[in-house]
Every structure is written in structure tokens, then in C-alpha cells.
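Excluded from the complex is one protein chain; the other protein chains are retained at their positions.
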């Protein structure tokens, strides 16, 4: 029954539908068969994932998916992006609509357990902050008692906010929207007094305002928001690939391997760590079921973590966010990748 | 069977040509197919859920929701459960649906009558209105009112101020809230007593008219009772009612009642859109009553008013009610578009936020669908009952 059904359905929908393979542990096979990585990104957040007016998806989250594609296919363009709202994102991953969810999502325990996700690491250490209009004259979040707040529905920030106000015995009126764009526009129009979200998002939204200087980010950071890519439970092989794509990018930065010098490094590297990473020594790639030089492709086509950061959210971008917590561990930050050996 | 020659002995047809056998076979096949498809989907779902380690069940309804809601008709705080969120959402949906139905009906009837007006200008304006608004998607109209119009209202500190009691700004329309004293209970009792009295009066007047032919001004006297008796009680019991006026304190207005712009734009759009359809229904209902009825009523010596009330409207209503009910159903279903502008209705709160916080997609969507299905079945049952009662008994 199952087989004949699949065959008929497959024949009928061959052009539009993609049929893959069933059981757990086979996401990689399915991805290879499809010829592209299905990647869930946000519906529009500058710096993280944003569809520009030519239809290209740009941002650090999008670039991470490109890195996974480069790891699997040796070609960073073999990605199919699906923009997802905060509401849709987890169901889309659970149901198999996307293979990787790289959509500024916070790693929490309930998402790991009840939602059946595996977070593969942290691409961006963030914290929840507040954006207010300067005209209000507010200097601290503690002065926001009785204010109305714009939030994006279905996020951890929505829950953190309620906790924060309750523990400080303050009241608030929440105005919730499905899209981060809409909540930002609502703040700009004055529908609410402040906007709360991950700090990176606040900076990203602010540059879209007509007068960004009228708005200020308050000093309080009320939560830990480790943002990272997630995959489904139950496929450890795929989990490893996604996880180690990020670690490889981090290790590459630590070893000073960039997209510009990676070709030379392949030829001339003497450091055994670098040689293992680039696949010139040992067979580490085979363990993942990938080509031995997969890290070379990732770094060559997408860059190491630092390059990815600078290009999309760092000083070289419109957002101008400092590395801060996202610097490598040996430079005072939190980004620490296990060794590649 | 129809091919049998008259007079020839009916030979028993082969069993596969027997309509009864065929019917049974078809039905068994159909049932089996439906069960198989259903079972197949159910099985897949089970396997998928198990593989992905997603917990299922309705236990999440007792968990703490932990997020705030801008408009709740029943008391709600962040520490309440998802089950309570469901009720908050349902009531918000019912509120917007009920108000939408009320306003759309009023506007729709006015427009429907205007459409038939002998005044050329009025009739044309109604026509343009109807053709304009029913051909533009409702969602677009909601966006227009919310993002295009209500977004340009002044900030809280520069509110439009009507006599220091009513304030209008981008956060909503703030009006005073009645605060009922204990003695207000008497007024409520008086009001119900007045209703009972009016019903009794109407019955009496009807009987008297049937017996003696003398009409009675039931409407005016009834209205007098309905308004007068509670009003009198109100003054006698020492006016147990005060008003809580909204006041700007800190960031926002506190006190009073507020109509948030999300609700307002949803309501305006629903009303304008649905009224265009109701107007057409009303128009065709009135046109469906043939002119002969009016002439006959006039020939019987009925005045203009009684002709309308006793002859035209009852017959027109028979045509109007069924499509009107389906418009009411549409309003209820269309109110789900609230999710697009952040009005906390059932879909937005329960099939949206709750789904996302708990990940229970199947459970939340099923509950939401079941609610709308129940509302729709309830209304259609009521309509069938009404239709049966009012349907023309033909001789």
C-alpha cells in the first residue's frame, strides 16, 4: 500500500513534489537525492536573513545554510530557502519541510525536548533588550511600568518579558504581531512605547526606521538568547554534519584560515590542526560521509565564522555590531569550538 | 427494470445488476476507501510524531501560558493556563463577530433600501458603494484601515480630546466606564420586569385586536414601559451609577474602557465589506415580493405603514433570512483575519501563539477547527429550524 501509493503519487507529482527516503538517519541521503539543502530562514531580518529586492536571501543565518550546502555538495549555492514566520518555524522543521532551521531561534530546554529539536550550536550569543523612543526620556527598563510593548508572537522574548515585568512588579500591555517587521513599524508609529526583542534584532530593525536616531536601546539585557541552527531529533548523522559545519568555521577562524588564504593553506599549512581541518592529513571528512576537503569548500565559498559575522552583522555591515560575546574564546568571547581531530 | 417488456415474465436479473446489491457494494467500497485513507494518514502521523519525539496529548492546556494578552474579556494574567488563553481567544472572536454582525446588518439594510430608492442620487451612491466594497478583498480592507488610516492617529500625549472624557489616539478610543453601585441590581430587575410587562401587553393588545378589531399602539407604549420603568427605578434608588473616566498617567491612559485599533479596524472592515453583501440580499428580498402584494394590501384599505409591516416585510424576510445567515457565518469565519493585524482572536492566540510556544500543532489546530465547525453547525441548525417554521405552507 505504502509503496504503490508512493509510486503513484511520485509519478503524478514528479515535477513539483520531491519524494525522499523514509527512516531516521537518512536526512543526508534525502538531501543528496534532492540536490539541495532545504533551509528555513526568517521572513525578513536584516543581517540574519533578509530577502533583498532581487530575491536573494542574505544574512548570517542564510550564510550558515550555504556553509552546510558547501559541506554536503561542495557548492554553496545548492540551498533552497524557505522564509518562515516565528509561528511556522518549528512545525516546518518537525514536518520535514526544512532540513535545517537557521532562523535566529533561541536554544531552550523545552525546544530540545517537547518540540523534538536538536540545536547544533550557537551562531550568535544574544540577549533580550529594549528599544524605546528617545522622546519618552526613559533611561532604564525599570521605568517602563504601565507601558505598552510591541512583541513578535510565539517567541521566547514574549515569555521573558512577562517574567521580567512580573518579578519587578510592573504592568505592561502587550501588542503582538506575527512579523518582526510589523512590530517594529508599530513602535515607529507610536502604537506602543517600546519594542522588546533580541538585541541584535533591535539594531537590525532600527536601521530600517526613517529616523533611527530617535530610538535608543536601553542598557538592560534581561535574558540569555543563544541563537543557533536546529535540526530534527532522531538523525544523529545529519546533526553531526550541521554541528561540525559551524565548529569547522570557528576552528578555521581560530587557525587563521580565511576564504582568501585557504587555497594557500591547503598547499603550505604545517600546523597539524590546520592540516586535519583542511583534510590534507587524515580522513576526517569520511567520518561524516562527506568529501575529505569539505571544510575547504565551506571556508572558500562562505568563509570562516569571523568573515561570516563581519560581512553580515559586524562592523563591515549596516548593523555595525561589535563582536563582544561572539568573539572567539581566546579573544575574550564565548565562541569555543571543540577540537577537530 | 424499465427495459422489461410488458407482459413478459420478469426474469430475475443477475445479482450484479440488482440495484440493492450494487448500492451495498458501492457503499462498502466507499466506506472502506474513506477508512483506509483516514487510517493511512493517522498511521503516518503516529509514526512521524514518534520518530521526531514530539509529545502529543492535551496536557499542555493546564500549563502556564506565560505571555500577556492585550484584550481579555475575562480576567487573565500571564500565570494563567493555556486553557484560559483558549477562552480569552474564543470570547474575543465572539465579540468581534457579534459586533460585526450587528453593524453590518444595520448598514446593510440601510444600503439595501437606499439601493431601491426613487432618489436617483441615493440609489447610485448605494450602487457604487456595493460594487466598490464587495469586489475588494477583506484582508486588503483590514490592512487599509489598520496600516493606512488608524496608524496616522496622534500619539497618546496629543490625543483628540472630547470634553476630557473621551480620548482618541493611536492606542485606541478611550471612553468612560460605568461603575455600577450595589443598588443597580434594582434597575436590572426593573428592566426585566418591564420586558415581561411589555410581552404581556403585546399579547393582550393582539388578542383585543383579534376580538374587537381595535388597534393598540403596542410599540410606543411598550417602548415607554421599557425605558420609563428602569429609568424611574434608577432615580428612585439614588442613581447607583458612576463613571470611571480615562486619564493619562505615565505612558498610557488608565481607567475607562478602550477600543484598541486592531479591533476597530477589523470591525470597520468587516462591517463595510459584509454590509455590501447584505445590501444586495435585502434588495433582492424586497424585489422578490411582487408589486401585486402591495396593491392588494392597499386595496384592502391598509395604510402604508401596516402594508410594509404586515405584508411586505414578512414575505421579504423569508427570502432574506437564509442568505443573511450565511453572511453571519462568513463574518464569524472572516474574523480569523484578525491574526494578520495582531488582534488576539482564537486563531491568533491559540492556533498561533499557543501552538508556537507548545509545539502542539495537531491538537491546537484541531481544537480551533472544531470550534468554528461547532459555531457553523449551530447557526445552520438554528436556520433550518427557522426556515421550517417560516416556510410557506403551500396548499
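All chains are identified by letter, namely A and B, in their written order; residue positions are counted from 1 within each chain.
In this section, contacts are C-beta pairs under 8 Å (C-beta built on N, C-alpha and C of every residue); 3 or more make two chains touch, one makes a residue touch a chain.
Just so we're on the same page, contacts and distances are computed from a predicted model.
K.L.:
Can you pick, from "Dihydroorotase", "Fe-S cluster assembly protein SufD", "Amino acid ABC transporter membrane protein 2 (PAAT family)" or "Peptide/nickel transport system permease protein", the UniProt name of the chain not shown?
P.N.:
"Amino acid ABC transporter membrane protein 2 (PAAT family)"
K.L.:
If you put the missing chain back into the full complex, which of the shown chains would it touch?
P.N.:
It touches the following shown chains in the full complex: A, B.
K.L.:
Going by the contact rule already stated, which one of A:32, A:208 or A:311 would touch the omitted chain in the full complex?
P.N.:
Checking each option in A:32, A:208 or A:311, the one touching the absent chain turns out to be A:208.
K.L.:
Considering the complete complex, identify which of B:55, B:94 or B:116 is in touch with the unshown chain.
P.N.:
The missing chain is touched by B:116.
K.L.:
Give the residue, chosen from A:28, A:76, A:92 or A:231, that touches the chain omitted from the document.
P.N.:
Answering carefully, the residue with contact to the hidden chain is A:92.
K.L.:
Given the full complex, what residues of chain B touch the hidden partner chain?
P.N.:
Against the left-out chain, chain B lists 2-3, 23, 26-28, 30-31, 34, 41, 44-45, 47-49, 51, 113, 116-122, 125, 131-132, 134-141, 143-144, 147-148, 151, 294, 298, 304-305, 307-308, 333-334, 336-337, 339-340, 347, 351, 361-362, 365, 368-369, 372-373, 375-377.
K.L.:
Tell me, which residues in chain A touch the chain that this view leaves out?
P.N.:
Against the missing chain, chain A presents residues 2, 5-6, 9, 13, 15-23, 26, 30, 43-44, 51, 53-55, 80-85, 88, 91-92, 94-97, 181-182, 185, 207-210.
Please note the rule applied: only the chains that are shown with their structure count from here on.
K.L.:
Between chain A and chain B, what is the gap in Å from one C-alpha centre to the other?
P.N.:
43
K.L.:
Quick check: in the complex, which residue numbers of chain B touch chain A?
P.N.:
Residues 36, 40, 48, 51-55, 66-70, 78-79, 147, 151, 155-156, 170-171, 249-252, 254, 261-262, 339-342, 344, 348, 352-353, 355-359, 361.
K.L.:
What does chain A use to touch chain B in their complex?
P.N.:
Going by the criterion above, the answer is residues 1, 5, 23-24, 86-87, 90-91, 94-95, 111, 113-116, 136, 144-148, 153-155, 158-159, 161-163, 166, 172-178, 182, 185-186, 189-191, 193, 232-234.
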